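Heads up, one of the protein chains got dropped from this complex, but the rest are sitting where they should.
Let's turn to chain A:
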Amino acid sequence: MNQHLVVVGGGMVAQRLVEALRDRDTAGAWRITVLAEEPRRPYDRVALTSYFSGRDADDLALGDPELWSDPLVTLVRDDAVTHLDRDAKTVSTARGRTEHYDHLVLATGSSAWVPPLEGADLPGVFVYRTVDDVAALRGYVEKLSEDRVVKGAVLGGGLLGLEAAGALQALGARTTVLQVGTHLMSAQVDLGGGEALRRLINQLGVGVRLNAMTTKIKPHRRGGVGRLELADGGRVDADVVVIAAGVRPRDELGRASGLAIGERGGIVVDDTCLSSDPDISAVGEVACIQGATIGLVAPGYAMAEITADRLLGGFSEFPGADTATKLKLSGVDVASFGDAFGQTPGALEIVWADPVGGVYKKLVMSDDARTLLGGVLVGDASAYASLRPMLGRELPGDPGAYLLPEGGGGAPELELPDDAAVCSCNNVSAGTIRGAVTEHGCTDLGAVKACTKAGTSCGSCLPLVKKLVTTELAAQGIAVSTALCEHFALSRAQLYDAVRVSGVSSFTQVIERFGTRAEGRGCDICRPTVASILATTSPAHVLEGERATLQDTNDHVMANLQKDGSYSVVPRIAGGEVTPEGLIAIGEVAKDFGLYTKITGGQRIDMFGARIDQLPLIWQRLIDAGFESGHAYGKSLRTVKSCVGSTWCRFGVQDSVALAVMLELRYRGLRSPHKIKLGVSGCARECAEARGKDVGVIATDKGWNVYVGGNGGFTPRHAQLLAEDLDTETLIRTIDRFLLYYVRTADRLQRTAPWIEDVEGGLDGVRAVVMEDSLGIAADLDEQMALHVVEYEDEWKATLEDPEKLRRFASFVNAPDTPDPSLAYVPERGQSRPATADERGDARPTPHHEPVLVAGARLEVRS
């Protein structure tokens, strides 16, 4: 019989505890019941703010969802524990459930502290702790925004307050932060850092009032909150108020049942996380460990790991909290770690400040200026990821060098010791990351993340993880070769630049100038890559001259090769909009040629089973009916999927179909490193699933939101918000630049999501290039797209007009009227499909002889 572990609270730390225990308790010694007050599975509270832009609570999911289907794990949601009976060893819940425990873990976290202010209960006053808080806040602001510019106020200028202010600002509210103390983030940074930070916050358009003690929240005449009154007599108008004045541990169960409670709250635990009752542990924010509660997730995770270990008879102990923090507010770089205030006796402070640029950096060193004790980085926290793991270690060279702006200092490359913690959220050391490469055969960042969990929580260590992985791969001699193939030492992006700048326009020129061996004739990797590059640097027909020799069979015959050697045909149906006449024409073609038809995921119709020699005949019919190539065969724009939008839909706010048709006609035929798909939805209901596309456009009352980097397939990703409320012209310019920047710089067969990860600065880096022209290439990209639009021609139409090109479609050079005799089909559900090997007959002799046919190359199907 196994023992019963009951966990109260279903937050981040509870999730980690269950995960760790199920991971290690292979014998099934414990069955676990988690009693959670929130109505959803544990989610990533640290990333809560992203819910504003993401709008999808599922994006916040933590860990592997399978955990909750484990037969030894029961998760009870939406039911709070109200009573703890330590004598009976039971807990009971608001909904009347009673659970007996062998061991109990309190993981109840904290609640937002609301100071006892008059008016704190008015509508429009919010806290910032749960998905529901954030959803309510967003709804309130969006509603008010319908008829005015909303004014927001945030009480509290700490980490959380600034994050909330950034979120309010992003919702379009004009926001002011009110800080009781002398400077922002006073728990993490010193006065100098706070001053630099204030300037950065102001630059975002957020107001800051220091020494501002709020005394009352006054209602507005129209109802809801109206303004704040301050102790110094000042007033601040506000339509919405977020209180971020600190948190209080939710230790009420412990208090009521007589557990030892810390001076400032929290359930007192020892270094093994046991409370004063040996059958009860407390972990996460509710635990008062080594004399204090800690409002960060990494120490909570450490407590979860210790508890799991102890439950299985281990001996681990709490090592002391890593209180390093980094503000997650885009455009404002702040980090603080270790002894940020220089409280160690004899500590030396080394400060570098650039008041104009809003940069303030400080390192706290031991009295001999050699050992790193802590630091504060404001305005430029690029050194954070590599400095933090050096905490308590000797820094090689002059410490001042680490503070100089990047590129200007010559700080020595830090060689991290194997035991240095790199990812503190998941407690992954440099050695573990190196081991992932050397012992577990990981060869890229994604694999290392999956293998070690490093960088999968807050992500602030990712630059460092990436650097470690690259260095380790290089050391392994697994040369992180970006070479395209044996014929080109350049990566696709480098080759693209070389071709574009040199202006060469044929494969022979390209391989002579940039290839590894002049006599090399390329291969199935570099030839199509060069074809794709030339398609946007010097546009020409796919079958023009030497270009024809570079194409994969799909591009060569402009159809999709299927498993039996036949092809499928997809005419363009822009935006998924098709006339009844068009449908009839497609239907007749399919019927006359005996093709199998299927609706694709991109809202068009695929016709299968066309022989190479039938392709021109089929296309003549389709073109006569007004269709053109759908480029389903190309690494190029595929489709722009759309919902029906405001012309028909009761909810639509914009004409999504018209936009989709326009975008599809603009980008049709654009050759790219991999296929590209777009989507347009007519309102936030998102019926077109645009966020699953490389570029997703969603209509708003004011214009269009554009999301990028959504991919289906093997590693599905949701697209991320690139820009909001764009007018149509700006939207198109933004997509133009995004697509061409991708076309120019992505790797071969790299889709947009991993490409964005690879761009320096990630999504922010892409945004800087596309929206702010940080590389000064925007005009060039615009011009290149204009050229693409002008040069577009229907490849199939041009082919049908050229007898020379048509010769490629003969079945046999010496018997052009004989169809491939090896094709064989059988009927299924009223259509035909390729015969299997068995159906052709096992007795089939070697393929040099004519196979036994089940049915001819064309099959009449009767229903």
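The rule is simple: a residue touches a chain if its C-beta (ideal position, glycine included) is under 8 Å from a C-beta of that chain, and two chains touch if they have at least 3 such contacts; residues count from 1.
Here is the rule we go by: contacts and distances are computed from a predicted model.
Missing chain, UniProt name, options "ABC transporter", "Transketolase", "Nitrite reductase small subunit NirD" or "Phenylalanine--tRNA ligase beta subunit": which is it?
"Nitrite reductase small subunit NirD"
Just name the one of A:314, A:520 or A:827 that touches the chain not displayed here.
A:520
Among A:509, A:553, A:597 or A:620, choose the residue that contacts the chain missing from this document, as touch is defined above.
A:553
Would you indicate which residue among A:564, A:747 or A:839 is in contact with the undisplayed chain?
Touching the chain that is not displayed is residue A:564.
Spell out, residue by residue, where the missing chain touches chain A.
With respect to the unshown chain, the touching residues of chain A are 486-487, 517, 519-524, 526-528, 546, 548-554, 556-557, 561, 563-565, 612, 807-808, 810-815, 818, 820-822, 837, 844, 846-850.
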